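Following this message is one structure expressed as structure tokens.
Not every chain of the complex is shown here; the ones you see sit where they belong.
A and B label the chains in the order they appear, each numbered from 1.
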Amino acid sequence: MAEWLRNCWYMAAWADELPPGSNLTRTIIDVPLLLWRDGEGRARALVDRCAHRLAPLSMGRIERDIVRCGYHGLAFDGNTGRCIHNPHGPITTALAVRAYALAERHKALWIWMGEQDRADEDAIPDLSFADSASRHAFSGGYMPTAADHRLLEDNILDLSHGDYLHAETLGGGSFTRAGVKVEERGDTVFVRWSAKNEKAIPIWQPELPDPDMMVDMTTEVLWHPSGVMLLDGILTSANGMAGVEIVTRNAHVMTPETATTTHYFYCNSRNYRTDDAEYNQGIAAGLAMAFGGEDKPMIEAQQARIGKADLLECGPALISIDNASTRARRIYRRLVEAEKKAMESALQ
Amino acid sequence: MAEWLRNCWYMAAWADELPPGSNLTRTIIDVPLLLWRDGEGRARALVDRCAHRLAPLSMGRIERDIVRCGYHGLAFDGNTGRCIHNPHGPITTALAVRAYALAERHKALWIWMGEQDRADEDAIPDLSFADSASRHAFSGGYMPTAADHRLLEDNILDLSHGDYLHAETLGGGSFTRAGVKVEERGDTVFVRWSAKNEKAIPIWQPELPDPDMMVDMTTEVLWHPSGVMLLDGILTSANGMAGVEIVTRNAHVMTPETATTTHYFYCNSRNYRTDDAEYNQGIAAGLAMAFGGEDKPMIEAQQARIGKADLLECGPALISIDNASTRARRIYRRLVEAEKKAMESALQ
């Protein structure tokens, strides 16, 4: 059984995965959840398992902010998880299901899986670029992936793979040749790739006055222990030519489903062709292709080789490019251990 | 590995699942079995695994009351399981397979999985209503279900679920409002729901002089530890109107296949429209729909939430309606322990 970080905001879904009147079942850190929108359109989350005999509540009926089990008719309050109707007798305190704080922010739904009184919405990672992006300069996606969330995070913490795995779109060697700075900032890990005097990566060449011109490219990744990763890419002219500036802002979010499966959410915004709907669709398709057709098969195959072991138990020959991912794994481990210890001392 | 009750008659199949000249493989309490009819049409059962090298005997040839392994030609007597031909040398005592007493009664085949000298056919539960039911007032079915047999038995031991899971056919609240009596009778559990002065459940309304008239409904369930459950339903007029009497007699039989899969056999007879073939087909279709489309998905989903654990290990919040199922589980547990102890002392 995997050990999970609990006291953090996990991205549970894109907000538009849950239109008014709909519901969604999704497992996060091994907990089956029922998500729905109540009468006021507010998203809510209960464990998808009746307190009585463990039948999935999602097979019952949602009545605005109440969920009624389809098996024996017990009804639970969507806000607190408390039983509010037992057709068969008194309501005992055991008749309650776990309710989770669910916040809607930055076009996404965020869930707090730990101690509910610590669920401070101010701690939700800042993805405000998603709010301010213009309609045709933004796209996002969701990709269930059969791999440990850490393998997916490692992948973004080491973008040098772009030169090989995404040769047609990000390749050319600039990531491999770039200067790399890795920094632990509290419980986050920050990485910056500084590629100087390079030809632009393939996807950006058509956007330049001259596709072969020399540019500087800076890519920054900020990893959070909850699997939320911000990725900014900036291109400027290497020789100071004015008006050449490409900026993209991205999020890669890896929410663990089980020890070997992960919900991969991603989105992208940019500062060019911001009103070009067709180009935007092309970007969306390209991202789906790169993540679904290149990253996903490689990382799932990596997971298959690792099996149920932990990557680090398999004796990988770690090299310089694994610096950031090694730090992130260490922080994650430390936070999980700290939560465990806190829970144990709370129980004493 | 699940622990099983062995010294009891399990329902192995409906008799018509095994027409003359046919055979059937079925696993019961983790034992793979070969069932067939011998020369005189008598049903027989051997473990479906050759004594020699464990190949399934069902891949061999059945020669009336003898089964010959298809791999190396060893032949076994269908009655005793003893090897009666070894083409390659002498017949050693080890060359025998387990044979099981198999009785045909009440349109069903019953198998005794325990000590064979204790297989007393008088101990077969009384399903004689199935024998006496007229052709067009009887129907039965078989539904393999991916759930622990106890979850399926719990389901019948608490018919209050009819109000919620089968709202269109059994619903209306009468089961929930009914007075319930639970009684342990030896190693069986008896439950009676007495619903007084209620509107009839939906399926019965069309059979009444006035569908909205007030009726009394009594439902009785008798659970046996082998998973055989008799269910009688009786409706009479609440105000003594003569001639209003509906009686149905049913069996729900849960024969364990493995720890998480069960053979669910059921049948139904009634005292009205006893010559109405079309209505009878409708009832058969309705039962298949209710069990296959309502009970089965719910209980399989419940099993999925429980996983490989036992329900009671998952901390269910048991309430009044779980009284009968709790007793049945306790009796089952006690009988299994008693068999275990008896076997241990026999070995000393």
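One rule holds in what follows: a contact is a pair of C-beta atoms (placed from the backbone, for glycine too) under 8 Å apart; a residue touches a chain by one contact, two chains touch by 3 or more.
Bear in mind the structure is a predicted one, so any value in this text is a computation, not a measurement.
*Asks:* Looking at 2 placed copies, how big is the full complex in copies?
*Replies:* All together, the file's complex is an assembly of 3 copies.
Methods note: only the chains that are shown with their structure count from here on.
*Asks:* Can you check how far apart subunit A and subunit B are, centre to centre, with Cα atoms defining each centre and the answer in Å?
*Replies:* Those two chain centres are 48 Å apart.
*Asks:* What does subunit B use to touch subunit A in their complex?
*Replies:* My answer: residues 154, 158, 160-161, 163-165, 173, 176, 297-298, 301-302, 304-306, 311, 314, 316-322.
*Asks:* Taking the touch rule as given, give the residues of subunit A at its contact with subunit B in the complex, in rising order.
*Replies:* Residue positions touching the partner: 32, 49, 51-56, 59, 69-73, 86-89, 92, 94-96.
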